[in-house]
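Here the complex is missing a single protein chain, while all its other protein chains stay put.
Moving on, here comes chain A:
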Amino acid sequence: MSVKHAILALLYQQNRHGYDIKTQFESMVHGQWPLNAGQVYTTLDRLTRDGLVEPLAEGDRDRKEYRITDAGKEALHQWLLTPVERSLLKDAFFFKLLCAQEIDFPRKSEILNRQRSSLIRHMMQLRQLRAGLDPKRHKAMIYLVEGGILHLEADMKWLEMLLEESEME
């Protein structure tokens, strides 16, 4: 789970309170992924139990500062170095096609056409978003958006292949 690793990364930089973690996390994801305080504290409890972080003092949980342990640093490094696999079968659109195939859905080419329109809109949105990002301030976000653009391009090529096949049927 990423929240766990995000917290480890934030504590890797410096010791922090729970509230500090919450606000730093939110600024890291440009406020697009709100994290409730409860989630922060339960994750911190779990990390403490696993020996990856430790509280600096006992007492009121709002005041408590946390520090990353050596085991925590090691776990973070390991996680960073582990490649991420993408499951093909978990692709939501592919799954839809699979189900359409299963029931012999008569409007299969409509599924493809609608998906294509949606991809195209998505691309325009990403381009617009990208145009508003500042290379200095939003570097990580630019990587994310550029990655999204490349993924969409590949999805489009795949879709065009499927459309061509479906026309030949």
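In this text, contacts are C-beta pairs under 8 Å (C-beta built on N, C-alpha and C of every residue); 3 or more make two chains touch, one makes a residue touch a chain; residues count from 1.
Methods note: contacts and distances are computed from a predicted model.
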item	value
Protein that the absent chain corresponds to, by UniProt name, given "Fe-S cluster assembly ATPase SufC", "Acyl carrier protein", "Putative ABC transport system ATP-binding protein" or "Sarcosine oxidase subunit gamma"	"Putative ABC transport system ATP-binding protein"
Among A:L88, A:A131 or A:M168, the residue in touch with the chain that has been omitted	A:A131
Footprint left on chain A by the chain that the document does not show	1-2, 29-30, 32-33, 113, 116-117, 119-129, 131, 144, 148-150, 152-153, 156
